[in-house]
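Note that one protein chain is taken out, while the other chains of the complex remain in position.
A, B and C label the chains in the order they appear, each numbered from 1.
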Amino acid sequence: MISAFLFRGLAGRIAWVAAAIALIGILVPLSNLFLTPEHALYVPDYIVSLFGKYLTYALLALTLDLVWGYCGILSLGHGAFFALGGYAMGMYLMRQIGSRGVYGDPILPDFMVFLNWKELPWYWYGFDQFWFAALMVLAVPGLLAFVFGWFAFRSRVTGVYLSIITQAMTYALLLAFFRNDMGFGGNNGLTDFKDILGYTLQEPSTRAGLFAAAAFALCLALIISSAIVRSKFGKVLLATRDAESRARFLGYRVEHVKLFVFTLSAMMAGIAGALYVPLVGIINPGEFAPANSIEVVIWTAVGGRGTLIGPIVGAITVNLGKSWFTAQFPEYWLFVLGGLFVAVTLFMPRGILGTLSDATGKLKSLGSGKATALVQDPADASELRKEGEAS
Amino acid sequence: MTLLRALLVCLVTLVLSSAAVPPSMADDLQDTINALADGSLKDRAEKVDALLATGDPKVVPVLSQLADGNLYVRKADNRVFLTESAGKNFTLTDPVSGEVIPDINKRTLDKIKANNSLRRQIRDGLSLFALNSPDPAKRLEAAETIFKAQDASALPAIEARLAKEQDPEVSAFLEEARAGLVLSSDASESDKLAAIDVLREKGGRQVLSMLTAAAEKGEGAVRDAAERAVVAIERVLAIWEGVQNIWYGLSLGSVLLLASIGLAITFGVMGVINMAHGEMVMIGAYTTFTVQQVIQSTAPGLFDYSLLFAIPIAFLVAGAVGFVLERGIIRFLYGRPLETLLATWGVSLMLQQAVRTIFGPTNKEVSNPSWMSGALDLAGLSLTWNRIWIFFFALAVFGLLFLLLKRTPMGLQMRAVTQNRNMASSLGVRTPWVDAFTFALGSGIAGIAGVALSQIGNVSPNLGQSYIIDSFMVVVFGGVGNLWGTLIGALTLGVANKFLEPFAGAVLGKILVLVFIILFIQKRPRGLFALKGRAVEQ
Amino acid sequence: MSSKITKIAAALALTTSLISASAAFAEDTIKVGILHSLSGTMAISETTLKDAMLMLIDEQNKKGGLLGKKLEAVVVDPASDWPLFTEKARELIDVNKVSAVFGCWTSVSRKSVLPVFEELNSILFYPVQYEGEESQRNVFYTGAAPNQQAIPAVDYLMAEEGVERWVLAGTDYVYPRTTNKILEAYLKAKGVAEEDIMINYTPFGHSDWQTIVSDIKAFGEAGKKTAVVSTINGDANVPFYKELANQGIKAEDIPVVAFSVGEEELAGLDTAPLVGHLAAWNYFQSVESDANAEFIDAWHAFTKNDKRVTNDPMEAHYIGFNMWVKAVEAAGTTDSDAVIDALPGISVPNLTGGYSAMMPNHHITKPVLIGEIQDNGQFDVVYETAGLVPGDAWSDYLPDSAKLISDWRAPLSCGNFNTETKECGGKGN
Partner (left out) sequence: MTEETNQMTSALLYLDDVSVSFDGFKAINGLSLTIEKGEMRAIIGPNGAGKTTMMDIITGKTRPDTGDVLFEGKMDLTQHDETEIAQAGIGRKFQKPTVFESQTVRENLELALAGNRGVWASLFYRESEEEAAKIASILETVRLTHRANELASDLSHGQKQWLEIGMLLAQDPKLLLVDEPVAGMTDAETVETAKLLREISKTHSVIVVEHDMGFIRDLGVKVTVLAEGAVLAEGSLDHVSAHPDVIESYLGR
């Protein structure tokens, strides 16, 4: 049943894009490892780690699109799930250091040693096992999303109120993780990793492997998302997004629908975070910053929300731009980036992909097949307008 | 040093009785003053004591200028002068003869440095001089300084003054200062008991520590009386602490109110998720900086009124930016609130970078005018003036805005347009202009907030970012679109924060407040002040 | 589909063209990377350091460059975003092929780039005072370690001001935590009682100091001479000092000694009410020496602004840059291994009128100065250590760190040699 379900995701354009990502996931590492730097098709190490990072960003944007583009839940706190997944992975990597830390303590990470901690806090137990950490990568963001969503959706917190409390959530976590007393390394976070599953993180081959893993995860997430969007459940998602009370009066349990997709999305975001950490070599509370979560929203919007492929394109485009501008125009890149966001909202309200497909007139065969991105959120719009009356 | 002080006290009384100073003493004084310039900081303490010991009133300006860092030595002949800055150069005054030498280049002079302990020594020493000043305010200050310094050798001087003092207020202070010294001396039991009574009346933390020490050392009746006084004072202090906490909370609340009130218009009333709101506040703060710079270079006399100029200018500047923003971007996005989030985020990045390019990345200095400096000491409370002004300023801004929205045709049109654009438009309201002016109003108010916030925090390109999240929390907590909600929300969150802070710490306190907001929104999904009924839904 | 592939291909092409473009004119210059945030929260401090580096490179080029080649600065903006630091460090070394990087301010940014410098074997000069507890082969620490700032400051307060009661107030991150741990241990060793030490942590950018300042005031009114040791960071300082001034806490009563407040931070404040509060650094702009006067003049000329202040981290870059130049000249190459080996033992003039030397633990020797804030936004030096203080990578006051030493010279070549087990830790497999 599952395979049939997933197979359904592999229709149309998605199949090609998934195949392309998979191909990149295989070819780029191979080229990096087996071609000589002089070869025309050689991909340098720098590009592998840079694009590896972009792939995890793309995965994060995809998970946001699933809740925002398809279910109308604008989460301004998706970075929190990403960061929690990252921390779970970081804790595993930290435990892997073992006695190779600067103080040579076999159990305690360095930051605990020099802050005079005597024993490992209970919540660090188990992270020396990869399977446990991998489980936590899914479970911690998933559980947070489930609990948060269970309260919020049941109470029918919607629209901008929901967005703001997701922001409050990630902001509270940011402050909490900054606290050194929490036992997650405070502002410095977790760093100085040595190896993952026995492979040294500083080896290009490990990074190539991580790149492949990121590509594979993105490919799988794309197929799963596509399968969901194409199922009847996907239609229920759109129904919830466009006319929540209509869906409710049709007998759909809207809060369950939202809760399911929110939790799933959070878990996938956790995976993105877990892949991101070994690629960049650090996880710290900065990842919880509300600005980071807003950036994810922007990637999605730039690429085209409600299109599955859009967020991937958006995440890669914006970050490529950021990498390039920060090196080329270090003094002025914020003007360029800020201008880009304004321009995209004004002139490409449906994002890059939406605009492209408008241009080619293929409006109806995009992303989820017939269901196209409806850029407006009618519910939100009318809600806010109405609320003007309350003053 | 105590011995010296005793000697000095005798001398002061002596000098005061003798009318004129013989010329030979003047030469001595000149040498003693010139000696200040030699040697290291450590040696200077003895020289200051020597000067104090002369008891000559002429040393008073010398020492206070030394403490203020205005005492210089002429390199050419090692003579020490009082100085006054006159443009690029100095005007020198000879401390003994009073001779004035204008227009001296700074490079020919060396500053005589002082450090904290020296300054303290001078302050305490000069307080004995000031005790006999004709100005009651100075005597009062001196009595207070002596009380704080707790130097037993000052006792005779106080008693001498007390015998002559006419001003009842100064007398009371002198009594307290005397009581403090008596308590730690080996005076009789009855004297000490009387001193405890005086101190108990005074109250406060310093008295508390004095009495605690007395209770530990003393015995019998003195100990009992001191212990009783300690308990009484502690009780009073606890009450004041509570009051103080409420004030801190209200003050924080007023800052939150100022930061969020503009947002209550642009976001609350108009539905624009205005991420550039913080930058409007920032623009207001930079306007204040610019205004102060201009005033300082053109009319320094008006400096104390700089904020009065800054408020309307900041309103206009931020309002104009808001106007352009609305006309240029926002107006294409009505009905798409979430899109406004993206566009205004982009705008906020650009505005930050613009300020960074124009003014540089570092903090800018915005000074408090004199009427906003210092604190008001009210019974057990110490309320800083800038916070008091900001509190009332926030309420005033709120009140004016409220009147504007509810009582003027402009406000009526604004409400009409935001409630039903089509209907308003068909009734002849020029909706595009109303939109633009409403947004400009919200931005302008954010600018005004910037003027006030520049008085308590950083003025840097990051200023806006530090307020934006809190502002959204306040508006959402209070209920979008409801000005009262914003007011009550801001004050509630401020007070809650300050009551959590003492036992949870600043960080955990803030986290708890955020968690509280999240839970509160579950209970009231539309904030504190939300209308019920059909109109709000759908 | 096809559009997608074109897009990715275009992206790759863009990046590779970028690489080749920057590599094209690389041959006849020596490149120096500057890795300081020009936007985001840290821009406020770091932008100045970028300017200082540009000036130093410019001056060196006027002197004829290095090894007969011109120096070329490569400036990037890591935007106060720590993972972006990693990316930019890799870009500087891998793509731009810089010979050395001068950069980072926060500990976390340094920690983020450490693995990159180790892996790609390049050189980082880190100019900011920090918590110590680190010594890495590829990093040279030109800022102060805790023993070059905190401990002399506390000694001064005890001896000169007779302080008996201490408030340790800091921002909640690693530098204040570690410094305060060290100070607490040190104070207790000096016989200060537990109840005479108050420790308080606040979040980054804390702006409402009413409660804490009034707590400090209350703590200071208990009869014993009290001082505040502040490791409060960056943005939080301005509101903190404004609150101190307004609540009337005078330096004569409760002096505050800060380790993160320099001329640059004071530029955002009216310092008149703060006269007498202290800071401990290894350099102040007001230091009277020929080298300093020359440096300040050059700085004013370079920035075309005679109000721009100088500060301690700038001096650290001045020292670090000159050390690097000297080491490259000594090694005759910019090759990382050669330069790393040449650096220890190199001694260059500092701006306070003496010489600073690079030590085998990759920290440098510096004088420690204590300054009091003046009403013109400058510091008056009120105390200076008799000699130079060598930077200590591993603090003697933390039990686990006391047994470690660092020496990167040949036989030992280890950043954290455990003197008890006689083993070098943290060396991978």
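Here, a contact is a pair of C-beta atoms (placed from the backbone, for glycine too) under 8 Å apart; a residue touches a chain by one contact, two chains touch by 3 or more.
The model shown is predicted, which means the values in this text are computed figures rather than measured ones.
Set against the missing chain, the residues A:205, A:245 or A:360 yield one that touches it, A:245. Of the options A:7, A:34 or A:233, the residue whose C-beta touches the omitted chain is A:233. As for the chain not pictured, it touches subunit A at residues 1, 5, 228, 231-233, 235-236, 238-239, 241-243, 245-254, 256-257, 260, 370-374, 378.
The rule is simple: only the chains that are shown with their structure count from here on.
We define each chain's centre as the mean of its Cα atoms; on that basis subunit A and subunit B are separated by 45 Å. If you average the Cα atoms of subunit B and of subunit C, the two centres end up 31 Å apart.
Shown for subunit B are the residues in touch with two or more other chains, namely 352-353, 465, 507, 510.
Within subunit C, contacts with two or more other chains are made by residues 38-39, 172, 201, 203. Subunit A makes touch with subunit B in their complex at residues 74, 148, 151-152, 154-158, 160-161, 163-165, 167-169, 171-172, 175-176, 178-179, 245, 290-291, 294, 297-298, 301, 331-332, 334-335, 337-342, 344-346, 349, 375-377, 380-382, 384-391.
Here subunit C touches subunit B in the complex through residues 38-41, 43-44, 47-48, 160-162, 172, 201-203, 205-208, 210-212, 214, 217-218, 221-223, 235, 238-239, 242-243, 245-248, 251-253, 255, 264-265, 267-270, 273, 275-276, 278, 372, 374-375, 380, 382, going by the rule given at the top. Across the interface of their complex, subunit A is touched by residues 1, 3-5, 7-8, 11-12, 14-16, 18-19, 38-39, 75-79, 81-84, 86-88, 90-91, 94-95, 106-108, 111-112, 114-116, 118-119, 133-134, 172-174, 177-178, 181, 201, 203-204, 398-401, 404, 415-416, 418, 421, 423, 425-429 of subunit C.
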